[in-house]
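With one protein chain held back, the other chains of the complex are shown just where they sit.
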Amino acid sequence: MAGGKELTVITYRGIFQEVEEARGMYSDGYRDQSAVVALDGGDMKEMGIEAGRPVHLETASGDVVVAAKLSEEAHPGVAFMPASPWSAQLLSGEVGEDGFLELKMFTVRASSGEGRVTSIEEIEAVIRAP
Amino acid sequence: MAFCTGCSLLCDDIVVDLDGGKIGKTMNLCRKGHAHYSSIGSGRLTPCVDGSEVGVEDAMMAAAEVLAGADNPLLFGWGASTLEAQRAGVDLAKKLGGAIDDPSSYSQGLITEKIIAGDLPTCTLDDVRNFADVSIYWGDDPSSSHPRHMSRFSYFPRGEKRQRGYEEDREAIVIDVRKSPTAQIAADGFFKITPGGDGAFIEALVASLAGKIPKVEDKKRMLNLGTKLRKAKFGAIFTGQGLAHSLRGDLSGFVSLVGKLNEITRFSVIPTLGDYNTRGFNQTLFDETGHVNSVSFKDGVRHGREFSIARLLDSCDAVMVMGSDPAAALPAAIAKKLERAAMVAVGSHRNMTTDFAKVSVPMAVAGIEAGGSCLRTDGVRVEFDGLVRSDHLSDVDIIKRIMEAV
């Protein structure tokens, strides 16, 4: 999908994601806690995205569909995403000149998504694909 | 009292009702710890070779075969392993002439290394509870990752010199890019920074400590923070992934700030580490090699980023992952390399890495199903027993059995 809005994504870990992870990664609960992106209210309006609706996130490395979440704080141009297999699909994997592997911060193109949230099985299939 | 390996705080005041050998009602476990305890009943890993279920012994023999046939094996993981298994893992890496690494190579390894090497001052969490009047959480959200951090040690409890409770006796400062649950508690002590802005914050704080005007928007607030830190009697800085990643491995500014603080008063650094025994692995490898991660034993002892999982997957010909899930945490391009590698996964539960492994070997959950010892996130050694009977082998038994067979 061309276009979309450029956002800086920062990953974080939330307790309920870890609780669901302990219960099992192949569950709806883990997906619900992981496959989300917290967006700034103004950014959501600009992109025409409502809370709970699918958002398509794309980088040169990959793309996923996750659910939109409205942040209580204002943070235009920045989005927060749980560190998970979903955010990992968007990371480049390139080691920087300083030898550091970036896992916390990256730039995505975000737009209103079609269909449903990417499943972990779909992510595994993409990784397995030749 | 039972013991929790749900995070690196290793809470040891857990009360568990054992109902016919099964875990019943628990007291004092946090939400995350309770989920960790509950997890022993579901999603467990089964022994498999090439997708077919086999006996555990056969799985261990297949694992040994994969490793023995490799020229450049990588042994990765180890944060969720006992000290005994970590020790055996280092011995296995030496025996194989392979490399050994852990997730600290892409998180807080450098900070931990400086602490172990004595380049950053540290103290125990018990010291923090007894003496600390200022706690700084930097790129760190222990309320979410280590839920009892603030209640057991760093903010709310009474201690020897902190008898009057947090409102009068302690100060919490949170430096983060978002208003995390920890920042929520700190209220007025929250300093919001821009993504990647930690270096600039350090500079401003150093200026403020020196009585110079800091180059930030809210100069007054930064000067007040400087004054607050100067007046601290016993300060503690808790570091998280956020700080480690923002500084991208260049700790010079941070080390210098901590040095300046210690010219004025006492400030210690304690990293908030993820897995329950990350600190144990870093210490074990450091004691053996002088490095906390990314070591190759191929030609003597070599250390460098080229031996970290992010770089080594291009050249290694077999991987053993021990109690970790790099395929879920690392960028898809690296997960793809793992998926294609001759991989052995030892773990307690099914995850993306075990799904991609050629050989999977199930292990007991330490602290619940098996005993052992480990180091808390502040380096304090803790020993523990298993709580329930389990058919699963302990991590150290698995590594030793594989080592015998290679």
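For reference, chains read A and B in written order, and residue numbers begin at 1 within each chain.
The definition used in the following text is that contacts are C-beta pairs under 8 Å (C-beta built on N, C-alpha and C of every residue); 3 or more make two chains touch, one makes a residue touch a chain.
Criterion: contacts and distances are computed from a predicted model.
Q: The chain that is not shown, which UniProt protein name from "(Fe-S)-binding protein", "Aldo/keto reductase", "glycerol-3-phosphate dehydrogenase" or "Polar amino acid ABC transporter permease" does it carry?
A: "(Fe-S)-binding protein"
Q: One chain is left out of this view; which of B:Y106, B:Y166 or B:F384 touches it in the full complex?
A: Only one of B:Y106, B:Y166 or B:F384 touches the chain omitted from view, namely B:Y166.
Q: Using the touch definition up top, pick the residue from B:R148, B:R248 or B:K336 that touches the left-out chain.
A: Going through B:R148, B:R248 or B:K336 one by one, B:R148 is the residue touching the chain not shown.
Q: Can you name the residues of chain B that touch the chain not displayed here?
A: Missing-chain contacts on chain B: residues 13-15, 25-35, 129, 143-144, 147-148, 150-153, 155-159, 165-166, 181-182, 184-185.
Everything below uses one rule, namely that only the chains that are shown with their structure count from here on.
Q: Which whole number of Å gives the spacing of the CA centres of chain A and chain B?
A: Each chain's C-alpha centroid was found; their separation is 24 Å.
Q: Mind listing the chain B positions that touch chain A in their complex?
A: Interface residues on the chain B side: 6, 31-32, 35-36, 38-39, 42-43, 106-107, 141, 143-145, 147, 177-181, 195-196, 241-242, 245-246, 248-250, 305, 308, 310-311, 327-336, 339, 349-352, 355-356.
Q: Any idea which chain A residues touch chain B in the complex?
A: 8, 10, 12-16, 18-20, 22-26, 61-62, 72-73, 75, 78, 80, 83-85, 88-89, 91-96, 98-105, 120, 123-124, 126-128
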